[in-house]
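Heads up, one of the protein chains got dropped from this complex, but the rest are sitting where they should.
Take a look at chain A:
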């Protein structure tokens, strides 16, 4: 599935992650910026990819700026940005939680 619009969720505060989704045609591509890239880069990408898969999004450009967020925060921000991008934020995807 492709997204309907560009969307943003999260802040640049410490322990948060800001994620932007925009339309893409080349699968899920993630551009990640993180101070903990060396130690947790793969894990951050995996949480984002897995969460997007729950929304059946398979073609999207992801720009993520991480400030040391924990997995639960990354998942929450990804859900929020996915629903905004799909324009489904009025119907929370409870099963994704």
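Going forward, a contact is a pair of C-beta atoms (placed from the backbone, for glycine too) under 8 Å apart; a residue touches a chain by one contact, two chains touch by 3 or more; residues count from 1.
The criterion applied here is as follows: contacts and distances are computed from a predicted model.
*Asks:* What protein name does the UniProt record of the undisplayed chain give, "Citrate lyase alpha chain", "ABC transporter permease", "Amidohydrolase-related domain-containing protein" or "FAD-binding oxidoreductase"?
*Replies:* Per the UniProt record, that chain is "Citrate lyase alpha chain".
*Asks:* Given that one chain is not shown, which residue among A:1, A:53 or A:70 touches it?
*Replies:* From the options A:1, A:53 or A:70, the contact with the absent chain belongs to A:70.
*Asks:* Kindly note down the residues of chain A that lie in touch with the hidden chain.
*Replies:* The missing chain touches chain A at positions 14-15, 35-36, 38-43, 67-71.
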